[in-house]
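Heads up, one of the protein chains got dropped from this complex, but the rest are sitting where they should.
Chain naming follows the written order as A, B and C, and within any one chain the residues start at number 1.
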Amino acid sequence: MKDSAVLLIDCPDRKGLVACVSCLLYQFGANILHADQHQDPEAGLFFMRVEWDMAGFDLEAFRGEFAVMAASLHMRWSVQLLSARPKVAVFVSKTLHCLIDILHQHQVALILGNHLDGEALAKFYGVEFQYFEVTPALKREVEEKQLILLRDSGIELIVLARYMQVLSPEFVREYPNRIINVHHSFLPAFAGARPYHAAFQRGVKLIGATSHYVTEALDDGPIIEQGVARISHRDQVQDLIEKGRDLERVVLSRAVKWHLERRVLCYGNKTVVFD
Amino acid sequence: MKDSAVLLIDCPDRKGLVACVSCLLYQFGANILHADQHQDPEAGLFFMRVEWDMAGFDLEAFRGEFAVMAASLHMRWSVQLLSARPKVAVFVSKTLHCLIDILHQHQVALILGNHLDGEALAKFYGVEFQYFEVTPALKREVEEKQLILLRDSGIELIVLARYMQVLSPEFVREYPNRIINVHHSFLPAFAGARPYHAAFQRGVKLIGATSHYVTEALDDGPIIEQGVARISHRDQVQDLIEKGRDLERVVLSRAVKWHLERRVLCYGNKTVVFD
Amino acid sequence: MKDSAVLLIDCPDRKGLVACVSCLLYQFGANILHADQHQDPEAGLFFMRVEWDMAGFDLEAFRGEFAVMAASLHMRWSVQLLSARPKVAVFVSKTLHCLIDILHQHQVALILGNHLDGEALAKFYGVEFQYFEVTPALKREVEEKQLILLRDSGIELIVLARYMQVLSPEFVREYPNRIINVHHSFLPAFAGARPYHAAFQRGVKLIGATSHYVTEALDDGPIIEQGVARISHRDQVQDLIEKGRDLERVVLSRAVKWHLERRVLCYGNKTVVFD
Partner (left out) sequence: MKDSAVLLIDCPDRKGLVACVSCLLYQFGANILHADQHQDPEAGLFFMRVEWDMAGFDLEAFRGEFAVMAASLHMRWSVQLLSARPKVAVFVSKTLHCLIDILHQHQVALILGNHLDGEALAKFYGVEFQYFEVTPALKREVEEKQLILLRDSGIELIVLARYMQVLSPEFVREYPNRIINVHHSFLPAFAGARPYHAAFQRGVKLIGATSHYVTEALDDGPIIEQGVARISHRDQVQDLIEKGRDLERVVLSRAVKWHLERRVLCYGNKTVVFD
């Protein structure tokens, strides 16, 4: 596979942004593969993603020139090789369907479990597995150990694959917009514990699943993807749980894929997903 | 079209219910067209809907026999001709897309508007239109007039087709499980006012619409039908409103159709919809 | 509403296209509202749509400069005011649900019917209705009259809203990519007559509807939008027809909207839809 570079920009909107960026890329001879931009007129913000072929492209020189322009236009930006995938750690408890999916589709560097259920699968895929018993009393201490392990392993993205523990604000702050969770409801409906039970109780006709970045407020971070499935009065809670499984892994896998392909930008409490 | 009868039953579950009902129908020579039943194991309830051809069927004799059996089995039940459609009134404000759909698909006896926008359409379809100015001060008085009008017109089902007023508990109590509303969100998310604005603010990736029976608690009655549509960061509030329109009229029209075909049974705060 | 201009481009792909276009727009002080581009790597084609605010913009001067650049880059292009909506004619037979939707959502200049069913509705919306009896023997002659009427009325877009006649190749050639049809199946499945009957016969679990530009080959033109709905063994042909109605009008209305907002570009037998 040929390599490509991805430029992500977010900044205050003003005239000429696309012109400036595309002219500089043209000057450097970039062979653009995809380009997409978005303006939020209410927030007055501009977002852009450009992907180009790296063949014969001088990335360092471009980076230098771009930095100067970006500073003058107050851009937050990053430019990275698509081949330089962020290292991924997955947190898991007892339920494994989301983990299975991620292991089949993505490179994973590390699996952390508060139960041992995921260990055999980790071994099968040749991924390091670390077990951490978590109790209310141990929580703080465990999180500190986990943070050290994550740092030492160079982890850049954390995926909570039906991990049944709430991470502390201190932990979350270490990985802003870099922890992806799947919640088994159509957020903001049924945030918190036991959403399928709540959905059953309320008598909804569709159930959902939501992947989102984790913030300090529970189940309230920027939403990346959502899916729904039709249910009926025939479905008991157990049926909801089973039907929900397919939703959960699909919305989680998509979110991970989009993050790794650098398609997601956060602003306020929302996301721009360049597809 | 040939006429058919519909029997609806809900009662405590016990052995032999289907046997008792189907034997009696067999005895009367019913040519069954559709039959469906449902058991809620947690609630210990049984629900059944049977539809049969009326050709040569003695409904009155059946009703008499069935009443005796039903009493002994503690059934709530009704048996009605499908041709005997409940008389429908529609409440409307300024937004007409739901009203248009209902007028095209169903017989409507009466339209009540707190604005005059729906009047021309009512005329076109040959339906009586009554205008009621509603202000906080007038509300009580207006509702009393409306109730008299509805009663005098023999209305059995009220449809709120994007009617922008909240009915009082006193009003709602007069038509239990006989007022259908469409709320422009995926309930229970974004109950209350301006759900599209709230959805935009929250950054959801799917918007929804919900049709439900109106109860005294706002946007909290038994859900009949829900639908969703995909949106993206490109969609502003106005786009959500436009994309939501198709959802609203579809979920409302389906709810009305199912109610008129006597497919909906309520229990607790939920519905059984026999499709 | 403020007015805006839309530039549509399609041309062979090469480096620097976005730079050229965006620089020229910047030079003219365009306040860009939306911009989107697409490259088809296999076909080696480039597509772009830019929309900008017309306040203080000198469209004629821009057009002159752009024409020079476009010629040198072998671009097919158009730039138009969004307010200058193409004039629309709708062809209709006896089924009216699609027509109702279009009349509620769009300005229509002319309705042509091979039955009289749509006339009252046309009158209600204040739109001219012309009746044309169509028989195999009359077809050629009728089409010639229709073409004259359409030309005289300045019609730029023709919408077939469940029009049950096949237009001749001669007719279609007069309006290339400017006739939108809705076919009541998920094309390419069940092209041709009676698709719901065919779907029922085949026992599919989802039915669909497709809006597409009409070409000389029946039901084979570039697809603009498709939708599906779940069905089950319980659904007879009549149920499929009823459930399909909502699909048909939604996919047709969307296609019309996108065409009028100049979001659709055709190439080969496919469409690019800038959303």
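One rule holds in what follows: a residue touches a chain if its C-beta (ideal position, glycine included) is under 8 Å from a C-beta of that chain, and two chains touch if they have at least 3 such contacts.
Just so it is clear, the structure is predicted and the values come from calculations on it, not from any experiment.
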item	value
Sole residue of B:His34, B:Arg202, B:Lys243 or B:Lys257 that reaches the chain not shown, by the stated touch rule	B:His34
Chain B, residues in touch with the chain not shown (by the definition above)	15-16, 18-19, 22-23, 25-26, 29-37, 39, 41, 230
Hidden partner chain, residues of chain C it touches	38, 40-42, 186-190, 202-206, 208, 222-228, 232-234, 236, 268-273, 275
Hidden partner chain, residues of chain A it touches	34, 96-97, 100, 104, 120, 124, 232, 234, 246, 250, 253, 275
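Everything that follows uses one rule, which is that only the chains that are shown with their structure count from here on.
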item	value
Turn needed to bring chain A onto chain B - CA fit, degrees, nearest 5	180
Where chain A and chain C are represented by their mean Cα positions, the distance between them in whole Å	37
Distance between the centres, which are taken as Cα means, of chain B and chain A, whole angstrom	41
For chain B, residues that touch 2 or more chains besides their own	232, 234, 275
